[in-house]
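Apart from one protein chain that is not included, each protein chain of the complex appears where it belongs.
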Amino acid sequence: MKLLPRPKAAPACETCPLFPREWLLEEGKWDYLVALAGNPNTGKSTIFNALTGLRQHVGNWPGKTVARAEGGFSFGGKRYKVVDLPGTYSLLTMSQEEEIARDFLLFGRPDAVIVVVDATALERNLNLTLQVLEITSRVVVALNLMDEARRRGIRVNPRALSRELGVPVVPTVARTGKGLRRLLETVEGVIEGRIATHPRRIPLDPELEKAVQTLVPLLLEAFPGLPHARWIALRLLDGDPSIRRAVETGELARLVPEPVP
Amino acid sequence: MKPEAKRILETADALRRTLPEDFRDRLVESLYAEAEAITRRVVHLEGDPLSWEERIDRIVTHPLWGLPLMVLGLAVIFWITIVGANYPSELLAAVLFAIEDLGSRAFAALHVPAILTDFLWHGVYRGLAWVVSVMLPPMAIFFPIFTILEDLGYLPRVAFNMDWLFKKAGAHGKQALTMAMGFGCNAAGVVATRIIESPRERLIAILTNNFVPCNGRWPLLIMLGSLFFAAVVPPRFRSLAATGAVLGAVLVGVFFTFLVSWLLSRTLLRGEPSAFTLELPPYRRPNVLRILYTSFIDRTVKILWRAVYMAAPAGGLIWILANVQVGSRSLVQILAGWLQPLGHLIGLDGMILLAYIVAIPANEIVIPTLIMGYTGARTMVELESLEALRHLLVDQQGWTLLTAVSLMLFAVLHNPCSTTILTIWKETGSKRWAAVGTFLPLAVAFATTFVVATLWRLLGGG
Partner (left out) sequence: MNFLAAGALLALAGLAGWWLASGRQRYRARRRETLEDTLKFLAGHDAEGATVEALAGYLHLGDRTTRNLLDRLHRQGLVRLQGNRILLTPEGRRQATRILRAHRLWEFYLSYTTDLPLQDLHRLAEKQEHRLTPEQLRDLAARVGHPLRDPHGDPIPDEAGTLPLVAPGKPLTDVPAQTWVQVVHVEDEPADIFAQIVAEGIDPGTVFLVLENLPTGIHLRLDGRDLWLAPIVANNISVQVLPEAPPRPLPRKTLADIEPGTWVRVARISPRIQGLLRRRLLDLGFTRGARVKPVLRSAFGHGDPTAYWVRGSLIALRREQAREILVQEDSHETAPPA
């Protein structure tokens, strides 16, 4: 009796297009696509529920046994589609959850990513945040569980954190809904370009940095204007099969933003 | 593939070979070094962030009272559910059966044929009314309490406490979390096994989840507890005795979970226990209002709805079986007659087995099926009082304490409902595992009840 499906080389087209942004936006039903990322147990689902209320749909990610929650809300006259990514500690492994989160952040091309961070365990949460900052620059950090942190005598300075990360940081208490309005205003600002972000880059080991620097020009040559080439190079060095396939099939070209007419 | 793409991939492969062996480790190290540096600059600590939490954790994981505390907690939840559900259940039953009365009278006044009135009101509707009045109140109490425990962060501590046992059984400590979900609904419990990464241990958790009695099986356990165990103690201890009986049944289920897990990890799913990393999240103040709302919408209403659309057709089916006569006997009686020898062997009777066959889509309807089967729908009295039920089962049908014990065991151990079987199929992607998940518990149930009944009879009991 087979214990689990044998690993099969995925057919090239399972990933083309990997996460169809156009399809998610349902032909103009939504204006913007927002992803929620974060560690498990950070109140990510609470924020998701608070934002979308009952306008949500729960299913599975295609071909995976990982729950996928989608929802929507309106803010400032715009309609936002929200995708709740699986809670993960990192984005570097091939566990189903991390693969989904990583590939969605890159290939789903969300207009903004809200990283929900647990203020009581900042260090562990920053591991993930720093990785997200490598994949996309349109990030807003929701510094959640501020009330718990205060109760425990942990004082986090959101301004300082924002300076360190190079992206806006909004303190929230998802349980009571505190800070959510400011969070949305900030997301809007980032999407519309009113708030500029300069995400912090992970400092790499010199040897790794050199390898990345060799690969990046090749990527930019083959895919001019490719954003996040550094991350893609890093993933290729790691041997990530979905990125490999995206290079092979030329799917990677979809990431290049179309020139504004 | 384009030549540029090929060049990129080849360069990447060549570069990887030049990197130090542990470059992946080093990447995470540099990430954490950065995170540590940032944290040092933006966080200020006032006092030890752990102290009071550690104190609670020392209590709930204490060598002496950690485990009793857990069982006691479970007992308290059951007790609150049983006592609290009693009154609303009766009220609901009164209202719903009054509607049945009104409805059938209205039909009669409109000259609807009697057979249609009978079928719709005394068959389909009655099954429905039973399910709603019996299930809704306990669910509305049980789920919110459970969700509060979940939100508090207590459940991971249970997994922590129990892991040593799971490890001995060759299973994963997180199975405790999926079992907790199973108390609500086994199908949900099966889906929850996704948190277990090792496929072998996940399969064990899937195949044994059914040994945790789900919400649909509670009413039967509570009813038997109240009828047979509570009846022998003074009135003021009745709810305690009922709680004890239900708790006992649940512990039997937990015992079998470990036993079968252990057997599986030595036979079909041979292997060593895998790695175990579990975060014990900090305790958090749950948002009670939100929990009441979401557990009502998410769980109670959803599960009730499922029960309703399963129960309605089953009610109709039972009515037909009870009312179609072949010769002098109804179909129900004939079928039950066939099953009688097997039923007797395991301390039950043919009608109970028939009820379980009819109830494969939803365990909730075992009781109404039984009652209709015994009484025949035409003559069925409204059995909202326990005394009437007791009279029917003990005095007319000859149930004994053995019947009650066997039935409680059977209820806890028998095959999962059809929704759960479908879920096992979907989650494992294999019909064979779904079959194992169905027939393994069934075999365990038959074997256990057979042994109990035989021993009981040998020792001169009922």
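Observations on the model:
The letters A and B name the chains in turn, as written, and every chain counts its residues from 1.
Here, a contact is a pair of C-beta atoms (placed from the backbone, for glycine too) under 8 Å apart; a residue touches a chain by one contact, two chains touch by 3 or more.
Quick caveat, the model's predicted, so the values are computed rather than measured.
Considering the entire complex, the omitted chain makes contact with A, B. Only one residue from B:K167, B:R284, B:H391 or B:K426 touches the chain missing from this view: B:K167.
Residue A:T93 is the one among A:T93, A:S137 or A:T249 that touches the chain not shown.
Residue-wise, the contact with the chain that is not shown comes from B:P63, picked out of B:P63, B:P235 or B:G327. For the chain missing from the display, the contacting residue among B:S198, B:T369 or B:S406 is B:S198, taking the whole complex into account. Summarising the interface, chain B meets the missing chain with residues 13-14, 16-17, 21, 24-25, 28-29, 32-33, 35-36, 40, 43-45, 48-50, 54, 57-58, 61-64, 66-67, 160-165, 167, 173, 197-201, 270-282. Touching the omitted chain from chain A are residues 3-4, 7-10, 89-90, 92-95, 120-124, 127, 238-241, 244.
Please note the rule applied: only the chains that are shown with their structure count from here on.
Taken together, the chain A residues at the contact with chain B in this complex read 1-5, 40-41, 49, 54, 65-67, 90, 92, 95, 120, 122-124, 126-127, 130-131, 145, 148, 152-157, 160-161, 164-165, 175-176, 200, 202-205, 207-208, 211, 214-215, 218-219, 221-222, 233-234, 236-239, 244, 247-248, 250. Residue ranges on chain B touching chain A, taken from their complex, read 1-2, 4-5, 7-9, 11-12, 15-16, 18-20, 23-24, 26-28, 30-32, 34-36, 38-39, 41-49, 194, 197, 199-200, 203, 268-269, 279, 281-282, 284-285, 287, 290, 294, 297, 427, 429-430, 432-433.
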